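Missing here is one protein chain; the remaining ones are kept as they sit in the complex.
After this line comes subunit A, so read on.
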Amino acid sequence: MATIARLSRRLLPRTLSTSLPGRAFSAEAAQSAENPSPPAPIIRESPDRVKWDYRGQRKIIPLGQWAPKIAVDAYVAPNVVLAGQVVVYDGASVWNGAVLRGDLNKISIGFCSNVQERCVVHAAWSSPTGLPAETLIERFVTVGAYSLLRSCTIEPECIIGQHSILMEGSLVETHSILEAGSVVPPGRRIPSGELWAGNPAKFVRALTHEETLEIPKLAVAINDLSRSYCPEFLPYSTIYLEVEKLKKSFGISI
């Protein structure tokens, strides 16, 4: 029965289904009553969708004159997106699912730093502190998984915990640690040699000398790990074999 219902829905013209969100919105507006929003615009689908769909994501996306730069011995995972002014310096590693988008300002990942899984690094057009709004990650910095960095400066030898959020203009000074899940509000400065945590981030304690010595060791350990990932990738992918096989099976001359 459900299948018949679905089939009959499928037979309806697409124009009807496109007007659906509009109807849903007007119902929503009627609910809130005091500020009725105008009906949603009618969606017109692109006729050449195939041109941009089904093609996969490029790793490096140059925007205008700016092309991302990756040092030869840096490791950038295959499903990372680097767009615009992004520089990944030697020994740095960017792990799977991260997005580094330097479309408005510059992003740099310094020597032996690492940006872990599914991080988003972005740079705003301007920062509330009045300093340059570029995102600068310096040497021996570890940025944990799922972190969000926007126009912040991280000085050498820091650890940013997993799931932490750094907003515009925040500054993490050298030898400091941000605990996992901390949220740094815009323009906040985390002084040198301190441990901060929480939402919004608060001072927890000062770090001991031994702990600060551990910070670069962690970055180096992750750098060593990325060394074992690098040789797994051939200079060229073997995807052309698949394409040639397909072309042969369809009788297209190569």
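Methods note: contacts are C-beta pairs under 8 Å (C-beta built on N, C-alpha and C of every residue); 3 or more make two chains touch, one makes a residue touch a chain; residues count from 1.
Throughout what follows, contacts and distances are computed from a predicted model.
One chain of this complex is left out of the view, and of "Exosome complex component RRP40", "ATP-dependent DNA helicase II subunit 1", "Gamma carbonic anhydrase 1" or "Autophagy protein 5", the protein name its UniProt record gives is "Gamma carbonic anhydrase 1". Interface note for the absent chain: among A:Val87, A:Ile154 or A:Ala197, the touching residue is A:Val87. Within the complete assembly, A:Gln57 is the residue of A:Gln57, A:Ser228 or A:Ser253 that touches the hidden chain.
Within subunit A, the residues in touch with the undisplayed chain are 6-7, 9-10, 14, 17-18, 20-21, 24-25, 28, 32, 35, 37, 40-41, 43-47, 49, 51-58, 61-64, 67, 69, 79, 81, 83, 87, 89-90, 97, 99, 101, 103-104, 108, 110-111, 118, 120, 122, 125, 146, 148, 150, 163, 165, 167, 181, 183, 199, 232, 237-239, 241-243, 246.
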